[in-house]
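One structure is given below, represented as structure tokens, and several questions about it will come after.
Left out: one protein chain. Kept in place: all the others.
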Amino acid sequence: MREPTTRPDQHHFFADLDETPLLGVDAVDEHAAPASMWQDAWRNLRRRVLFWISAVLIVLVLAVAIVPSLFTSIDPNANDACDLSHSLEGPSAGHLMGYTFQGCDVYARVVYGARPSITVGVLTTIIVVLIGVAVGALAGFYGGWFDSLLSRVTDIFFAIPFVLAAIVVMSSLKAHRGVITVIIVLGVFGWPQVARITRGAVLGLKNSDFVTASTALGTTRMTTLRRHILPNAAAPIIVYATVALGTFIVAEATLSFLGIGLPPSVISWGADISQAQRNIRTDPMVLFWPAAALAITVLSFIMMGDVVRDALDPKARKR
Amino acid sequence: MAWYIGRRLLQMIPVFIGATLLIYAMVFLVPGDPILALAGDKGMSDALHDQLVAQYHLDDPFLVQYLHYLQGILTLDFGTTYSGRDVGDVMRDVFPVTFQLAVMALIFEGVFGIGFGLIAGLRKGKIFDSTMLVASLVVIAIPTFVLGFVLQYVVGVKWGLLPPTVGSDVSVKTLLMPAIVLGSVSFAYVLRLTRTSVAENLSADYVRTATAKGLARGRVVRVHVLRNSLIPVITFLGADLGALMAGAIVTEGIFNINGVGGTLYHAILTSQGPTVVSITTILVIVYIFANLAVDLLYAVLDPRIRYA
Partner (left out) sequence: MKIRRFAGFAASVAVGALALTACSSGDSSDDTTTASGPSTGIVTANSSEPQNPLIPTNTNETGGGKILNMIFAGLVYYDAKGETHNEVADSITSDDQQNWTIKIKSGWKFTNGEPVTAKSFVDAWNYGAKLSNAQLSSYFFEPIEGFSYDKDSELTGLKVVDDTTFTVKLTSPQADFPLRLGYSAYYPLPAAAFTDMKAFGENPIGNGPYKVADGGWEHNVQIKLVPNADYSGDRKPQNGGVTLKFYTSQDAAYADLQSDQLDVLDAVPDSAYSTFESDLGDRAVNKPAAIFQSFTIGQWQDHFKSDEEGMLRRKAISEAIDRDSITKTIFQGTRTPASDFTSPVIAGWSDKIPGNDVLKYNPEDAKKLWAQADAISKWSGKFTIAYNADGGHQGWVDAVSNNLKANLGIDAEGQSYAVFADLRKDIGQAQLDKKSGLTGAFRSGWQADYPSLFNFLGPLYATAAGQGKGSNDGNYSNKTVDDLFAKGSAEKTVDAANADFQKAQEQLFKDLPAIPLWYSNVTGGYSKLVGDVEFGWDSVPLYYEITKK
């Protein structure tokens, strides 16, 4: 029943000089309080310009999402918000980005589209990461029949066509269609890839020296997994999650297009992008603005993910 | 090793049963009355409706329908579509095309994603890295249908460099553009995953050791950095093969490809259980083999991982 296993010689492995505490002793600052991993990370983050840029961007994006009315005086949900006679008109005073095909103000829609889009992107990513990391980490770390079971369940979830799942779930929840149902569909069926990636990373790490050391020191398996393995496996998970955040926002557009997404009264970037597609040959800017808003959001999260990963990475920190 | 592979293959049986049962149940739950829909907007009489329902066994309870289907499978009878075609024939038409398309997309995202990701990782923070970041943002923020539509118009219609659609002419040349469009989002994932892993591993002790002991940079990158960076990437690629095959609905529509995605989608919308389940069963098998191959590759890439 042994699945992935260690090589017998690994128990006799001697660490590089580099890796031994001896080398660091000279540099120890006796007055500093012992730092936790997170404190270390924070200290590191504070010094990074990139961190501050992405933090400002994220705060800005969240502000737009939370109080859109601060950023535009036009209410795109008003009964007379759209006027067909302005269809596809270019920018003019008070309407910086021009008008959509339906004659609505593009800028106001981009501003008001932030909340649903970002809610979908962020919450779905959180769900996907929570489920995926839990399943993948446990499968990879414990191995054996437990891995087989979890991995095969992952396979089954992989196999369910996303469109089928979406149609079944969204149609049965027809009356309650909204941001929450979209998140559920994307989240419940989106985690298998995260699980696979986490499992792969954990498999490689669980035979590392620091794990052997941690186990030897009597740390429980669960704590070892949480304290030592996961932070080291974080890189691919963070990368996947930050890219996925953007693709979930776009996926919402797909659901809308299929008739199972957000209702038309909910303004979202995804829906606006897909509606602008038909006029892209003549009026590409209508598509450009919501896509740019989406890209900036994704960019800010990718940059943040990057610096956080660097900060968490003990190897990178050593320098 | 052989024992491990054998066990993995045996595990296909419960996965097969679990997946088909679940998917059949979901098709059963697709709302609406597919028979009524056959009449379009024009309605049909109750008697005709009942007659057709009976003809397609839609009045049987779910489990009976499922067992009926399983029984057919044992004799390689996959059932028929509403247009009277054998589902086995339909699958023989669509799978080769889609498989070719998916493999081409996988090669595209693998070669370019890993290649560019490696360079970006080695030059973290430099111009090339930033350019690639922007490139991946573009493919993330622009949905496949927009990208496909624009490429088709510019490359296919305006410049006439490649055929705008595939149709009856399935070849590497016609599938090239669809494959790039299909693989574009995954390209962004592969690029970011490779780039980050490479950047991370560059600062690993064994790399510094290798450099310190005088190994050529090319060899350090190839043997130590890339090899150790590939685990998340091949995990992604392995699982992506199946996703590319099932998820090509949009791309197939834009480029007029008679493939798995479109067939599956159409079958889902019309509640054609046998078609949906048969196609997804093949997809499950693809997933399982691809994931098995990935697990075996782990052991090659990282000697610490072994299977007994």
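Labels A and B are assigned to the chains in the order they are written; within every chain, residues are numbered from 1.
Note that in this section contacts are C-beta pairs under 8 Å (C-beta built on N, C-alpha and C of every residue); 3 or more make two chains touch, one makes a residue touch a chain.
These figures come from a predicted structure and were not determined experimentally.
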| item | value |
| --- | --- |
| Options B:V15, B:A102 or B:I254, residue touching the unrepresented chain | B:I254 |
| Identified contact with the non-displayed chain, of B:G84, B:G214 or B:P303 | B:G84 |
| Touching residue (missing chain; options A:F141, A:F162, A:W191 or A:F288) | A:F162 |
| Contact with the hidden chain (one of A:M37, A:V67, A:L84 or A:L130) | A:L84 |
| Contact footprint on chain B, counting only the chain that is left out | 30-34, 36-48, 51-52, 55, 82-85, 89-90, 93-94, 143-145, 149, 152-153, 156-157, 160, 163-165, 167-168, 246-247, 249-250, 252-256, 258, 262-263, 265-266, 269-271 |
| Chain not shown, touching residues in chain A | 79-85, 87, 101-103, 161-163, 166-167, 170-171, 174-175, 251, 254, 257-260, 263-265, 274-275, 277-282 |
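Keep in mind that, in the parts below, only the chains that are shown with their structure count from here on.
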| item | value |
| --- | --- |
| Touching residues on chain B, where the partner in the complex is chain A | 4, 7, 11, 14-15, 18-19, 22-23, 26-27, 29-32, 133, 136-138, 140-143, 145-146, 149-150, 153, 185, 188-189, 192-193, 196-197, 200, 203-205, 208-209, 231-232, 234-236, 238-239, 242-243, 246-247, 249-250, 264-265, 268-269, 276, 280, 283-284, 287-288, 291, 294, 298, 302-308 |
| Chain B partner contacts - residues on chain A that touch it in the complex | 2-7, 10, 16, 18-19, 148, 151-152, 155-156, 158-165, 167-168, 171-172, 174, 192-193, 196-197, 199-201, 203-204, 207-208, 235-236, 238-240, 242-243, 246-247, 250, 253-254, 270, 273-274, 277, 280-281, 287, 291-292, 294-295, 298-299, 302, 306, 309, 313, 315-316, 318-319 |
